[in-house]
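Every protein chain but one is kept in place in this view of the complex.
Chain nomenclature is as follows: A, B and C, assigned in order of appearance, with residue numbering initiated at 1 for each chain independently.
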Amino acid sequence: MTTETEHVDSVKTYAVVWIALLILTALTTGVAYIDLGPFSVVVALTIAVCKMLLVALFFMHVRHSTKLTKLVVLGGLLWLAILLSLTMADFATRSWIGA
Amino acid sequence: MVSEPHVESLALREQFNSAEQQKDASSLGMWVFLITEVMFFGGAFAAYTVYRSIYPGVFGAASRTLNTTIGALNTAVLLCSSFTMVLAVRAGQLGRRKQIMAFLVLTLILGMVFLGVKGYEWNEKYVEHHIPGPSFQMEGPGLQDHAQLFFSLYFAMTGLHAMHMLVGAGLLSWLLYQTWRGKFSAAYYTPIDMVGLYWHFVDIIWIFLFPLLYLIDRHGH
Amino acid sequence: MSFRLFPVEASSISAEVDQLLFFLLAVAAFFTVVIFAAILFFAIRYRRRSDNELPRPIHGSIPLEIVWSVIPFGLSMVMFTWGASVFFRERRPPDNALPIYVVAKQWMWKLQHPEGQREINELHIPVGRPVKLTMTSEDVIHSFFVPAFRTKQDVVPGRYTTTWFTAIKPGKYHLFCAEYCGNNHSGMGGWIYVMEPQDYEAWLSGGTPGATLAENGQKLFENLACANCHKSDGTGRCPDLTGLFGKDVKLADGSTVKADEGYIRESILRPEAKIVAGYQPSMPTFQGLVTEEGVLQLIEYVKSLGPNPGAGQAEGLAAPGSR
Partner (left out) sequence: MTTAVAEERETYLNAGHGVKSWLLTKDHKRIGLLYLFTITFFFFIGGVFATLIRLELLSPHGNLVSSETYNKLFTMHGVVMVFFFLIPSIPATLGNFFLPLMIGARDLAFPRINLLSWYLLVIGGLFAIFAMVAGGVDTGWTFYTPYSTSYSNTWVIATALGIFVAGFSSILTGLNFIVTVHRMRCPGMTWFRMPLFVWAHYATALIQVLGTPVLAVTLVLVLCERMFHIGIFDPALGGDPVLFQHLFWFYSHPAVYIMILPAMGVISELVSTFSRKAIFGYGFVAFSSVAIAVLGFLVWGHHLFVSGQSLFAGMVFSFLSYFVAIPSAIKVFNWTATLYKGSISYATPMLYAFGFIGLFTIGGLTGLFVACLGIDVHVTDTYFVVAHFHYIMVGGAIMGYLGGLHYWWPKITGRMYPEGWAKLSALVIFLGFNLTFFPQFMLGYLGMPRRYHVYPDEFQVLHVLSTAGASVLAVGYLMPLIYFMWSLKYGAIAGRNPWKATGLEWQTDSPPPVHNFDEIPIVTREAYDYSGTVGQEVQVG
C-alpha cells in the first residue's frame, strides 16, 4: 500500500497557480467576445479544462497523490464521458434515418 | 464495551491500525465522494448538452442576457477563495493554528461574497421576469418557450452549485471552531485537507458552469 | 372464451419476428438444458458420501473459459444482427404507404384517414397495403401496440413518431396502449379491422364526412390566415409552400433539412426553430391556436400542394422566394 506522501508546496507555487487561474478567467471572458464560430465552444472548454487541471493538480494535490487517487479521478471523468456521449448518440442521430 | 484494543493515539479510530491507514482511508473516501458529485452534476450537464444541441439559437440568445462581467468577477472571487483554502491546508500541514484560522475566515468571506453576488444576479432575473414559470417573459422568436429550458437549467445548476457552497460554508465554520479548540496539528489536520478537496471541487464545477452558461454564445448573431 | 398459446401472424413482419423468436428459443433451450442437465448430473454423481471427504481442487482451464465465452458471444452476435435487420425493416416505411394520422390522448386514440374519415379507438385498413402511421400525443406518452402485427411504437407529446405495417390477413385485431399513461391506461385500447380492398373502399365511401383531410387543412390554412403570408403565387415575404413536401430545405444556419411531417409541424408550432435561408423569422407561432389534429390537417394540405417528388431537387426551396 502506497501512502500519500506528505508534501508541503511553497506559497509561491500556489500563488503562481492562482495568478494563472485569474489570467485564464480573463482570457476566456475576453475570447468570448470574438466570433470564432463553432470554435468558441472548443476554446472555452479547453480553457476550462486547463483551469480544472490546475486546481486539481496543484490545489487538490493530485500531483502528489497515489496512483489510486489518479485512477479515481480519471474514472470519474470517463464515466461522465460515457453519460454524455451515449446520450448524445441518440440526440445527435435523431434525423439520420427513420424514426 | 470491550476495552479499547489500541493505544489511544491522536484521534485514531478503533477500526484502524495506524494513523497512516486512517488518513489514506479518509482521502480515498473523499475522492470517491467527489466522483459521486461529478456524476451528480453530470446529469445536469447532460441535460444542458442535449438542449443546447437542439436549440442552439435560443440558448445563445438566453445566454446573452446574463451579465458576463459580474460572472467573470464572481469566478475570480471563487478562485481567490480556492487560493486561500489551499493556504489554510498548507497552514494545517505546518500546524500553524493562527494561520489556519485566518485563511479559513478569508475563504469563508470570499465564499459569502460569491453567494451574495449570485443572489444579486438571481434577483436581476426576477426583475427581468426570467424566472421560468407562469411569469416568465422574454421577447424574441421562440424565446418565450424554449428560453425557459435554458433558465430552468440555469437555476437548477447554479442553485445546486450554491447549495454546495452553503454546505461548504458550514464545513468551514465547523473547521474554524475545531481549529479554535486546538484540534489540529501538523500530525492531524485531515479534516482541513478533506474540506479543502471539497471546496476546490465546488470551484471546479463553477469553472465549467461559467463558460457554459455565460460565455460560449456571447458573440451572437 | 378463446384461449391460445401463440399470437396470430397478421402482418408481413409477424412471421419474421416469430422466426427470430424461434431461433432465440432454440439457443435459450439449448443452454438451459445443458446447464440444468449438468447441474443435475454433477449433483447426483458427485454427491457427498461422507462428511470428511475432500475432493481434489481444480483451478480452472483457460481453453474452456475461451470456449464458453466465444461461443455465446458468436451466438449473441447472430441475435444482434438478425434482430437489428428485422428492426430496420420494421422502422422504415415504404414510400407508397397509405398515410394515417394518429393523435393519442388520455385515454383514447384518434385516427384520421387522408380521405377524411376519422375514427376513435378503431382503425380500418385494407389488407396487403403498407400503412404508415404518423403519431403524436396531446398529453403524456402512449404507445401504439398491435400484437398481431408484432409492432409497437411510443407516441410522444411534442413530436412525431412513425410506424408502419402491411396487414396480410383480414380480421379484427387488438389495439393496445402499451405505455403507462394514467388511470385508464388499460382501457385505452381498441380494434384494428383489416379488410379486403373492396370492402375497404366500400367502408371509405360509406358515411364519409364531406371533406378530405387536405380540404380541412385548406380551410384551416385560410382561417388561421396562413394564406395571408404564404401566397401561392410566390409573392409576399414568405416561402411558397407549393411542392415543399419531401424536399430538402436550406436553412439560414447553412444546414439542410428534409421537409417531412415533423419539419412542417415544427414550422407551424415553433417557426423560429428552423429558419429558411433567405427569410426573416417573422412567422408567428401557432402553438395553442391549432390542435394536434389541425396540424395534421395542415400537413396533409401542404402535402397536397405539390407532387411528392420523393428525393426532391437538391436545391430545395430557398431560391424561389423573394431575395
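Methods note: a contact is a pair of C-beta atoms (placed from the backbone, for glycine too) under 8 Å apart; a residue touches a chain by one contact, two chains touch by 3 or more.
Here the structure is a predicted model, which means the values were calculated and not measured.
*Asks:* By the document's own contact criterion, which visible chains does the hidden chain reach in the full complex?
*Replies:* Answer for the hidden chain's contacts among shown chains: A, B, C.
*Asks:* Per the definition of touch given earlier, which of C:185, C:247 or C:265 contacts the omitted chain?
*Replies:* From the options C:185, C:247 or C:265, the contact with the absent chain belongs to C:185.
*Asks:* One chain isn't shown here. Among B:75, B:107, B:148 or B:179, which residue touches it?
*Replies:* Missing-chain contact among the listed residues: B:148.
*Asks:* What residue numbers in chain A mark contact with the hidden partner chain?
*Replies:* Against the missing chain, chain A presents residues 1, 68, 75-76, 79, 82-83, 86-87, 89-91, 93-94, 96-99.
*Asks:* When the complex is taken as a whole, what residues of chain B touch the one chain not shown?
*Replies:* Within chain B, the residues that touch the unshown chain are 1-2, 5, 13-17, 21, 24-25, 28-29, 32-33, 35-44, 46-47, 50-51, 54-55, 132-134, 142, 145-146, 148-149, 151-153, 155-156, 160.
*Asks:* Which chain C residues touch the hidden chain?
*Replies:* 1-7, 16-17, 20-21, 24, 27-28, 31-32, 35-36, 38-39, 42-43, 45-49, 51-61, 64-65, 68-69, 72-73, 76-77, 79-80, 82-88, 90-91, 106, 139-141, 143, 145, 147-148, 150-154, 156-159, 161, 174, 176-187, 270, 273
In the analysis below, only the chains that are shown with their structure count from here on.
*Asks:* Please tell me the distance, in whole Å, between the geometric centres of chain A and chain B computed from their C-alpha atoms.
*Replies:* About 15 Å, centre to centre.
*Asks:* I need the residues of chain C touching at least two other chains; which ones are they?
*Replies:* In chain C, nothing touches at least two other chains.
*Asks:* Could you check chain B for residues that touch two or more other chains and list them?
*Replies:* If we look for residues of chain B contacting two or more partner chains, we find none.
*Asks:* Could you pull out which chain B residues touch chain A in their complex?
*Replies:* 20-21, 23-24, 27-28, 31-32, 34-35, 38-39, 42-43, 45-46, 49-50, 53-54, 68, 71-72, 75-76, 79-80, 82-83, 85-87, 90, 93-94, 196-197, 200-201, 203-204, 207-208, 210-212, 214-219
*Asks:* Which part of chain B faces chain C closely enough to touch in the complex?
*Replies:* So the residues of chain B in touch with chain C come to 55-58, 140-142, 145-146.
*Asks:* Name, in rising order, each residue of chain C that touches chain B in their complex.
*Replies:* Against chain B, the touching part of chain C is residues 253, 270-273, 281, 285, 287.
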